[in-house]
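Every protein chain but one is kept in place in this view of the complex.
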Amino acid sequence: MKIDVEHIARLARLGLTEQEKKLYGDQLSRILGHAEELNKLKTDNVAPTTHAIPMKNVFREDKAIPCEDTEAILRNAPAEESNMFLVPRIIE
Amino acid sequence: MNSLTAHELHQLLLNKKVSSVEITEAVFKQIEKNEDKVKAYVSLTKEKALKNAEEADKRIRSGENIPPLCGIPIAIKDNMCTKGTRTTCSSKILNNYLPPYDATIVKKLDDLLAVPTGKTNLDEFAMGSSTENSGYFTTKNPWDLKTVPGGSSGGSAAATAADECILALGSDTGGSIRQPASFCGVVGLKPTYGLVSRYGLIAFASSLDQIGPITKDVTDAALLLNAIAGYDQKDSTSVNRPVPNYQNSLVNSADKLRIGLISDLMGKGIDEDVKKAIKTAARVFESMGAIVEEVSMPTFEYAVPTYYIIAPAEASSNLARFDGVKFGHRSKEAPDLINMYYNTRKEGFGSEVKRRIMIGTYVLSAGYYDAFYLKALKARTLIKQDFEKAFKRFDILISPTAPSVAFKIGEKANDPLSMYLSDIATIPVNLAGLPAISLPCGFSKGLPIGLQIIGDAFAEEKTLQAAFAYEQHTDWHKKRPKL
């Protein structure tokens, strides 16, 4: 099974070395090849399970409650300016 | 003193035979003595521990109603957020992260005045079965320092086994509580999905993650489960239903208990010693009046591929936020935004995390979603149905927790697929959201073997009762490693 490692890494915003690209390419092929075992299962009329314990309609009331410590959130910022999170130049 | 259980220490505290500060100091003395060898903790929180211990002693002196975990030292896996206390997930990307909030369970334990000893090591972002994937160091198995403690909650299991805490919290996505408990000869309980709040647990795979106890015996597991179980409105998947007192399930009886021994987990790929120990355990149950029959779970062979699609898919999305913008590591090589992303994640994540992000991104990407992700969700339904069928015939199911005892450090490090396949016994339980406990049931080459008892959804009481009854008929849980 052939995998476009560079495309996947780009989607995931993961920088990979050439060596890693090769390694992950091989390992992903093996792991996903194993995953193809699932094709042996007949699932034509089977509904997918996203939650093992079925639940529905969990809501909260619309009430504004201020956060006690917004400063503690900003303190973790790798770069901050004027109470905002600073990010490098965005090149589209 | 630090080798006692929480329920034993609780009695001593109530009878004023010992103070929480004394217990806490004994635990930290043990940490000082053994931590160099075991390396269970990423961070220690001695100051906070002593503060809570003093508060606990005050409360005990005042004669108020004292909850069982008041004043008891507990270790917390380092993927649970502790406000203002470094929380790393054993990842370099969170090296300096100080959470601005407490996880719900951390708050619950703090309210009880439990004594937090520190944050324990794990495989980075809980991805692994040995702690070898920790971004910092590998924890050693106290039974043999050349072997792994299991993972991902290896730090919590090793700390408990080495008496570096009285009990501990772990998290379990595909076996991360039960397998290290098995490897370290302690008790590990993964509750039903939704019984314990996940708010503040740094997510690996949201639909599978669950927090649970790692303890020295079944009684402590029940006590800790009492403390952490219950509905939390901050977690939409936490179940709003009354929580029983799990201490009431500690009844020494397995009479007429219908037990299914999972035959698919007693064949190829399982060590002979492990099989023997499980068969012996089945006999112990029979001697108590239980009825043990074999049961086949034909979909189990698909559990590992199913899990290794669903878990990485959710993880690839959960771990996107570690991008150098809001918290954690940011690469110095950041000429522009996109390269900041690439380099931050390249430098911050270890190779197993990268591998799983790659798998997860792939199985969700255009053209592969149906073939992999959707297929896995359907396979998950079939696995769940196998359990539903089995629980019509049986009260509980038993199996080995892991195919083997603890393996040597480095033994499987270069073969991710064989590492993944060793989770065969624990993974189906997470996929179906069920409760399961691992408890010591023998030894092979001086290393502990774990018995897994699986219950139906929210049948923690039956599961704990079976485990308790077994424990009362054996003394494996009393064995301690010599360090």
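Each chain gets a letter, A and B, in the order it is written, and its residues are counted from 1.
Here is the rule we go by: a residue touches a chain if its C-beta (ideal position, glycine included) is under 8 Å from a C-beta of that chain, and two chains touch if they have at least 3 such contacts.
Assume contacts and distances are computed from a predicted model.
Missing chain, UniProt protein name: "Aspartyl/glutamyl-tRNA(Asn/Gln) amidotransferase subunit B", from among "Iron-regulated ABC transporter ATPase subunit SufC", "Aspartyl/glutamyl-tRNA(Asn/Gln) amidotransferase subunit B", "Sulfide dehydrogenase (Flavoprotein) subunit SudB" or "Putative transcriptional regulator". Counted over the whole complex, the shown chains touched by the missing one are A, B.
Checked against the full complex, the one of B:Leu9, B:Cys81, B:Leu382 or B:Ala436 touching the unshown chain is B:Cys81.
Between the chain not shown and the residues B:Lys146, B:Arg321, B:Lys445 or B:Lys478, the one that touches is B:Arg321.
Contact with the omitted chain, checked across B:Ala103, B:Val196 or B:Ala425, is made by B:Ala103. Considering the whole complex, the residue from B:Tyr199, B:Phe349 or B:Phe458 that touches the absent chain is B:Tyr199. Remark: the residues of subunit A touching the chain excluded from display are 10-11, 13, 50-51, 55-67, 70, 73-74, 81-90, 92. For subunit B, the residues touching the absent chain in the complete assembly are 79-81, 87, 89, 94, 97, 99-101, 103, 198-203, 205-207, 233-237, 313-314, 316-317, 320-323, 325-327, 337, 341, 361, 364-366, 369, 373.
Operating definition for what follows: only the chains that are shown with their structure count from here on.
On the side of subunit A, the complex with subunit B involves touching residues 3, 5, 8-9, 11-16, 20, 24, 27-28, 30-32, 34-41, 43, 46-53, 55, 58, 60, 69, 72-73, 75-79, 85, 87-91.
Every residue of subunit B that touches subunit A in the complex is listed here, in rising order: 83-84, 97-98, 100-101, 192-194, 207, 233, 236-237, 239, 299, 301-302, 304-306, 308-309, 316, 320, 323-330, 334-343, 345-346, 349, 351, 354-355, 357-359, 361-363, 365, 372, 374-382, 384, 416-417, 420, 430-434, 457.
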